[in-house]
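Left out: one protein chain. Kept in place: all the others.
Let's look at subunit A:
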Amino acid sequence: MGLKPKMGDLTVQMLRALPRIGLYNLKPILGMPKLSKRGRGQHGGDKHGCGNKGSGQRQNIMRPGYETGNQPFYLLFGNEPYYYRHHLRRQYPPLSLLQLQTLIDTDRIDVDRPIDLAAICATGVYRFFPNIKHFGINLTDEGIDNFKAKVNIEVQWTSEPVIAAIERNGGTITTAYYDPHSLFILKDPLKFFERGEAIPRRMIPPQDAIMFYTDAKNRGYLADPEKISWERFVLAQKYGYTLPKLEEDPDYEMLTERKDPRQIFYGLEPGWVINHHEKVILKPKDNELREYYQQ
């Protein structure tokens, strides 16, 4: 048995037997879409496929749904708006634990630093569009059994098993809200820095999201830290694992690093202007400005 020919070799073999490919023997492949032309001949011409007389030829077709005087079908029943305001609801495109583990294994994410939306967007793999009401990451439980990383991650939505999986490995998780303006900035920080604007304050969550982000069970960023540590213990009891002690961890500082509720980037405060070109940070000195950004 000889070696199996490789995919490229078969093509090469065929090409060597064929005449030289040049401008003179190029053709589009069969099935390429063609522009339709207005025919003049026997079957393309004449009425051009529109038939003789009537609404077909004159193109005065009835409006959709009209049934020539009958009660139209669409008016027989009441309106049931299943998707009412659907386009205004907050969407959280999913990121599974399997994908997160893969991103970490392929060195697209650095585990030695806290992971936030900006870090995940920078991988270029996560598809995220704030302009169509995407409000951040929904970390899902797919691949939960194979998740081994110890991370400090900040997501926008998640579920209880995911929180348990991360905390069992000695990591920490936070759910945090970002307003659309902050999301655009987080998606492409470099583009924002090039504009030369001051980093804005992060807005507080809207009314219908405030319960989620103040709940310690969801590890909300507005929840009481003491309640969170209690909930960590409760979850460990519920899922039956021993909670690794954060205080004894060598990465304690990294794992407990949190953003201020008004902060968008780790280490950068609202009001600062980042000059990416000259690698300079400009901080406001005016008291009025400072007060504004610290509110």
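Going forward, contacts are C-beta pairs under 8 Å (C-beta built on N, C-alpha and C of every residue); 3 or more make two chains touch, one makes a residue touch a chain; residues count from 1.
One rule holds for everything that comes next: contacts and distances are computed from a predicted model.
Visitor: Quick one: find the hidden chain's UniProt protein name among "Large ribosomal subunit protein uL4m", "E3 UFM1-protein ligase 1 isoform X2", "RecA family profile 1 domain-containing protein" or "Cytochrome c oxidase subunit".
Guide: Per the UniProt record, the undisplayed chain of the complex is "Large ribosomal subunit protein uL4m".
Visitor: Among A:R16, A:K34 or A:R58, choose the residue that contacts the chain missing from this document, as touch is defined above.
Guide: A:R16
Visitor: For subunit A, enumerate the residues touching the unshown chain of the complex.
Guide: 6-9, 11-13, 15-23, 26-29, 32, 38, 123-125, 127
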